[in-house]
Structures are given as structure tokens and as C-alpha cells.
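Reviewing the structure listed below.
All protein chains but one are shown at their positions in the complex.
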Amino acid sequence: MRYSGFQVIKQALTGHKGWTPAWRDPEPKAHYDIVIIGGGGHGLATAHYLAKVYGHRKVAVIEKGWIGGGNVGRNTTIVRSNYLLDGNEPFYEFSLKLWEGLEQDLNYNAMVSQRGILNLFHSDGQRDAYTRRGNAMILNGADAELLDADQVRKEHPYLNFDNARFPIKGGLAQRRGGTVRHDAVAWGYARSADGYGVDIIQNCEVTGFRIEDGKCLGVETSKGFIGAGKIGCAVAGNSGRVVGMAGMRLPIESHVLQAFVSEGLKPVLPGVITFGAGHFYVSQSDKGGLVFGGDLDGYNTYAQRGNLPVVEDVCEGGMALMPMIGRARLLRMWGGVMDMSMDGSPIIDRTPVEGLYFNGGWCYGGFKATPASGYCFAHLLAQDEPHPTATAYRLDRFRTGRMIDEKGVGNQPNLH
Amino acid sequence: MIIPHPLLGPRDSSEFVYLGDASLIDRPDWQAEDAAEAFHEYAYLRDNPAGEHRELWYHEGGDRSWLVVTRNTMTHEISKVELARDVARAQGRSK
Partner (left out) sequence: MTQVNRLSGGLIDRNSTLNFRFDNRNYTAHPGDTLASALLANDVRLIGRSFKYHRPRGVLTAGSEEPNGIVELRAGNRKEPNTRATTAEVYEGLDAQSQNRWPSLKFDALAINDRFSNFLTAGFYYKTFMWPAVFWEKLYEPIIRKAAGLGSLSMEDDPDEYDKGFLHCDLLIIGAGPAGLMAALTAGRTGSDVILADEDFALGGRLNSESFSLGDDSASDWAAATVAELSALPNVRLMPRTTVIGAFDHGIYGAVERTGDHVATLPVGKPRQILWRTYTKRALLCAGATERPIAFENNDRPGIMLASAMRTYANRFATTAAQRVAIFTNNDDGHRTASDLRAKGVKIAAVIDVRDDAPINYEFEVLKGAQVVDTKGRLGLTFVEVALADGSRRILECGALGVSGGWNPNVHLTCHHRGRPVWNDDLAAFAPGDDLPPGMTVAGAANGTLSTHGALQSGAESAAIALDLKGALPDLPKAEDAPINQTPFWYLKGCARAWLDQQNDVTVKDVKLSHQEGFRSVEHLKRYTTLGMATDQGKTSNMAGLAIMAELAGKSIPETGTTIFRPPYTPVPIGTFAGRMKGQDFHPTRLTPSHYWAKERGAVFVEVGNWLRAQWFPLPGETHWRESVDREVRQTRASVGVCDCTTLGKIDVQGTDAAAFLNKVYCNGFAKLAIGKTRYGLMLREDGMAMDDGTAARLAEDHFVVTTTTANAVNVYRHMEFVRQCLFPDMDVQLISTTEAWAQYAVAGPNSRKLLQKIVDPEFDISNDAFPFMGCGSITVCGGLRARLFRISFSGELAFEIAVPSRYGDALMRRLMQDGEEFDVVPYGTEALGVMRIEKGHAAGNELNGTTSALNLGMGRMVSKKKDSIGSTLSEREGLNEPDALMMVGIKPVNADDKITAGAHLMDASGPVDAKHDQGYVTSAAFSPSLDCHIGLAFLKNGGARQGERMRLVSPLTDVNVEVEIVSAHFVDPEGERLRA
């Protein structure tokens, strides 16, 4: 069924009897050309592009719980392409372009809302670094604007300009950045992939890989063995656990990132703002909640929850930056488990096991990467070579010394 | 979280700074034949277990000792805390 305003009206007038399930609920077949492990944003996007762009229809996405229940369902919904390094910027700009056409591509309104993102700076050194970054963005075909303090103040008069411990000296703006209704991304990709014949199999947990002579033949699951020509693993947050079943160690640690939402408020923030002198970034959802976050809790964990010190740290940053939110109430906090890689950048690559492909290490930048990650992973699975925008995301880059380290903090995942 | 410091008793985790897997104690021999690969594994590859994890914490807001904390990454339960120096010595590290 094609979604449209007309369809909504038609269904309303006929008692909504015509709406059908957004995706089927099939039992797994014995064999697929390609099996994607992980029904999150990346896995579902991979299936969509495999089917739509690369013509693969014998594809299954297997998910241990319900689709969209991982980080695509628990993030701060920001999309942007304001990266510095050559290995990253073309990929994230590709992703942003895919976001810009997402609704029409999927026939699903995921509310891609380009209300802009502003990274504030508070020192000359930060300004220089953002200048370099903004130039890298423009040289890669993205958009960037450098604002001075007066321009920031004009656009965001409610920020703390008069009593700041670290005064705002300006900001790097990307007007095309913004937010997306995160759950709808998973649902939109799922519905589209399903429409192309992809089987989305929920409540199907992978329990092992069947590997013979160095080649992966399929996956053992809670619903039995599923054979596959190729297997793509897109389970960020749990990459270590899943790939561990194939006997591999990864350059990844699992960490928790907390995020927060306030009670609904009439519009106060137009776009996304990040604080440069503390751990705080914020946007406001279409429903009115302030959606905000900060730093990792900092210790390895698979528990989807965090602790008070980080809650306080984030709110301190918020109050330092915009003291007008003091009386807004924090409604809910949650934690998502992140694949924190050793250089802060992701991995989309073959593995030493033939037929097994890996997509992970997204740190806390996975959401904005969803379309390009799916596209590039589909490209790799379909053509056995990396997509041109994802050539740097190799698994062996740590061995060869070709790290993609945006923050420059080295091989300590919790600092990225 | 509360970390039971072997010398100072229970201390709030906000006094500490986290580093990572306690395998960082096992720094390879720079002169070994496979030193390049050994250092690659040491610096970059992790077990990242879902369960018991031995990890390094530094008591920055306290006595500045490095600790090896055994903590469950599913429940956050801490079952053992040792001075990293003792662990390092027990593993044969010296000068």
C-alpha cells in the first residue's frame, strides 16, 4: 500500500479498515542469498538498499528481539555531516544526502528535519579546529558556516552570554544538519525492504555461526539453522558478543551512552546545539521534548543504563549553556550500548572468515550514518568491494596504522 | 558505583578515572620477533566480555593508585579489587 495524504483521508472515511501490517511476520526459509544479523537501523537499511539498489531479493534480516529496539530506538536523533577527516566526511555527506531524499525513497515520513546544527566554540584553539573542519566539509561538498559570537547571539539569544565561565566565542553551523524521527527510520526501512520481498524475522536470536573450512555457511538461531551465501553482521553495541561466536576479537569495547528527554514544551530551540566547554548537546523534538545528552559513562558495559554522575554532568553542561532550562523537567533517561571503536570511526569490511561481513564500531555516531551505512554495507555484500565513500573503514587499519581519529585521543575507546 | 579500594575502603566511582581492560598491563616485549603484531593486539583488540571483566581504574581523586577491578559488565557487580601494581608483579612484570 502506498502511503499518502490521500490514503490517510480515504482510510479515515472508511473506518481505517484498509491499513495492512507495515511488514510481514514470516518464518525463516532454509536458505537465503544474504542474511543480515541485526534488525536495527543499519541492518534494515542494508536490506532496503540490497533489494532496491543492488537487486537482491533473497534476503533475510534476523533480529533477536523486535526491530528497531536497539540504538535506532534510543538515540538523540541528530543527523549531520560535520566531520573533519577524509576517511569520514564523504561518507557522512553521502549519508546526509540520502537522508534528504529518504521520505520519497521509502514512501515513509521519518520527519527528516533540517533545522541546522551549531557547534559552539569557546577558545581560539577551538575556533581554529572548527575552521579547519568547516573547510574540510566545504571541500567535500558539504555546507558549513562560521558564526561569530554576535551572530550566535542573534540566532540564540537565550544562551548564556552574560555570566558564562567559558564565554561563547562563536560556532560552526551546518544548516543542513538536523533531526529525524528515529523509530520511523527503522520502520520505514523495514516496510520498504519487506515490500521488496525481504524477510524480516523477529524474535530470532543468533546462537552461533556454521563455519567450515574457513567459510561461513549460515547461522544457528533460536529458530533453527539458516543457510546463507553471505552473512552481514550489523549489531553495533553487541558486535563483540556476536562476532565472538565466530572466534574473532574486535578493536571495539561496549560502553553506555545515556540520553535524556524533558517534558513537552512549546518550541524553544530551533535546531541542534552542542556545547564546546562541557558535555551537552540538545535539540527539541516535534512533540516538544528537549532531547539531550553528553558523554559516555566511561566504563565497559552491556547494561542499557547509566549512573547519576553523568546525569549530573550533562545537566550541569545544560545549565551552564542555557540557564533558561532550569525549570524544565527531565522526564526520562535511558542508556544505549555503543560499539566504541579504537579510533572513534566505524568498520564496514570483510572479515577473515569467508562469507562473513562486518558492520560496526559506530561509537555514538551510528544514527546519522544509518542510510549510508546500509547503502555501503549493501554495496560491499553485493559487489565484494567497498563503496567509494567507505574505503577507509577497514578492519585492518589499526594493524597498518591508518586510523581515522577525529578527536585525536588514540586507542582509548571511552575518550572518543 | 562504589569501588571498594583495597587500601581505602569503599569509594565513590566519581573519584576514579577509567582506562580499560586490565590486559593493558601485559605490554609485549618490544624485541620479540612478532612485536609488531603483538603490540597491535595489545593496543587495539579486546575481549569485551558480556560478564566478568578485569579492568583498570585510577584513583585520581584519591591516593593515585591504579586498581584492577573485576566487575560484571551486565550487572555492574564488583567481585574483586586489587592494586594494579600487585597484579602486574604477580604477572611477572618488574622493571
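Every chain is named by a letter (A and B) in the order it is written, and numbering of its residues begins at 1.
Throughout what follows, a contact is a pair of C-beta atoms (placed from the backbone, for glycine too) under 8 Å apart; a residue touches a chain by one contact, two chains touch by 3 or more.
Please read all numbers here as calculations on a predicted model, not as lab measurements.
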Absent-chain contact - pick from A:Ile62, A:Ile78, A:Ile117 or A:Ala136: A:Ala136
Where the unshown chain meets chain A, residue by residue: 3-5, 7-9, 12-13, 16, 19-23, 25, 65-66, 68-69, 73, 86, 89-90, 101, 103-104, 107-115, 122-123, 125, 127-136, 138-141, 144-146, 158, 160, 163-167, 181, 183-184, 187-188, 202, 262-268, 277-278, 286-288, 303-305, 307-308, 311-312, 314-316, 318-320, 323-334, 397, 399-403, 405, 407-411
Interface with the unshown chain - residue positions in chain B: 1-2, 17, 19, 24-25, 27-28, 30-31, 35-36, 39-40, 42-43, 56, 58, 60, 64-66, 75-78, 83-85, 88-89, 93-95
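Throughout what follows, only the chains that are shown with their structure count from here on.
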Mean-CA-position distance for chain B and chain A (Å): 30
Chain B contact footprint on chain A (complex, rising order): 238, 240-241, 244, 249-254, 298-303, 307, 309, 342, 398-399, 411-414
Sites on chain B touched by chain A in the complex: 1, 13-14, 18-21, 37, 40-41, 43-50, 53, 55, 71, 73-76
